[in-house]
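Some chains omitted; the rest stay in position.
Per-chain numbering from 1; labels A and B assigned in written order.
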Amino acid sequence: MRISARNQVAGTVAKLTVGVVNAEVVISLPGGGQLVAVITKGSAKTLNLKRGSPVVAIIKSSDVLVAVPCGNPDCKCR
Amino acid sequence: MRISARNQVAGTVAKLTVGVVNAEVVISLPGGGQLVAVITKGSAKTLNLKRGSPVVAIIKSSDVLVAVPCGNPDCKCR
């Protein structure tokens, strides 16, 4: 299956936290960064996710916000 | 302002396509990848986005889907 989402980032499950309804998946990226996904517990189970599983994070472009740093270079308030 | 979104990725505007209502922002990442955001034309204007602008892509973790590669190593159907 090929999917319309413009953002597809490969990584590895670094941590999985499972609640009653949802599960938080922390994904380590090859470059050293991380992405966090919240999916249903049911999906985490169906996909058989565990620490170390290779995964692809998929993000629809309409779900990406854009921010710009402050004009003031002294401003650290990110 | 610090924001709750768990995913914040810094990059540079590589391409901006402006429609009547929305604008597509292609963001180059330092590591070589890209992210695509669709925001309103009004926001692109307010933020004064242009090719080369430093930006941060922000993604709420509940908007990230997770996929796993097929079990079959011969499968190329991503």
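Note that a contact is a pair of C-beta atoms (placed from the backbone, for glycine too) under 8 Å apart; a residue touches a chain by one contact, two chains touch by 3 or more.
In this text the structure is predicted, and so the values were computed from the model without any measurement.
Counting every copy of the one repeated chain, the full complex in this structure comes to 6, with 2 of them shown.
As a convention for this text, only the chains that are shown with their structure count from here on.
Averaging C-alpha coordinates per chain places the centre of chain A 12 Å away from that of chain B.
Taken together, the chain B residues at the contact with chain A in this complex read 1-3, 5-9, 24-25, 27, 31, 33, 35-39, 43-44, 47-49, 53-69, 77-78.
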